[in-house]
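Note that one protein chain is taken out, while the other chains of the complex remain in position.
The block that comes next holds chain A.
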């Protein structure tokens, strides 16, 4: 047994070293910086201070933080609503399955930044959508689709939808069809079978999808940068600006730590609420 554990560690060591060097140490470093004193222009004085956190809790930054969480949450919910039927369809698409999966993954080959430019062309005042609607006579003046929370949500949903589709697809694909037959055999209509059997049994996929969509969505800054021209802010923008423009590393670090704590906390609460006994709400 001891030998097995030893072997496991020796095989894991490359990834453990990687994680230690590029995740654990930087996070600890950020945590340390957040409590140092700012001497201006990126200066760090190793003297304990909570100044950065006081600033971070000021109404302006707090509002951006909540706003980011809210938008990402909404985007995650929308992704889930779109992704589940989509993944379900792919899982049952027979010979088209591989092609459809490939199409889901194609966007990964292009940077999100480039793909968001495409949305500028679609959304702006003289863009494809406005032009089309005006030509059809549905609207007389262009809608201001850009520079709005609407554009942010579109960007987030668009950018992170594949992250939701893939894990859900995997869990639906793995679902043993005989469970569904057993359910129908016991008198459950297709709708009830879906609610009582398919949904709970594919829940791990939903959970994974929610987490890997929500976490990157909440900290992304290119979406707001490009689709609102920096008019609307997510916490990612604020952190980036704190580090690169204001040169206030303490504030940037404090916001990063707060964001991390909030995201972890929401995941823990979410998992607590949805796993184990409490998942009975589905039945």
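Convention: a residue touches a chain if its C-beta (ideal position, glycine included) is under 8 Å from a C-beta of that chain, and two chains touch if they have at least 3 such contacts; residues count from 1.
Definition applied: contacts and distances are computed from a predicted model.
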Quick one: the chain not pictured, UniProt calls it what, "Threonine dehydrogenase-like Zn-dependent dehydrogenase", "Spermidine/putrescine import ATP-binding protein PotA", "Aspartate carbamoyltransferase" or "Fe-S cluster assembly protein SufD"?
"Spermidine/putrescine import ATP-binding protein PotA"
Only one of A:33, A:151, A:197 or A:232 touches the unshown chain, namely A:197
Looking at A:2, A:47, A:141 or A:185, which makes contact with the chain not pictured?
A:185
Residues in chain A touching the chain absent from view
176, 178-179, 181-189, 192, 196-197, 200-201, 203, 279, 283
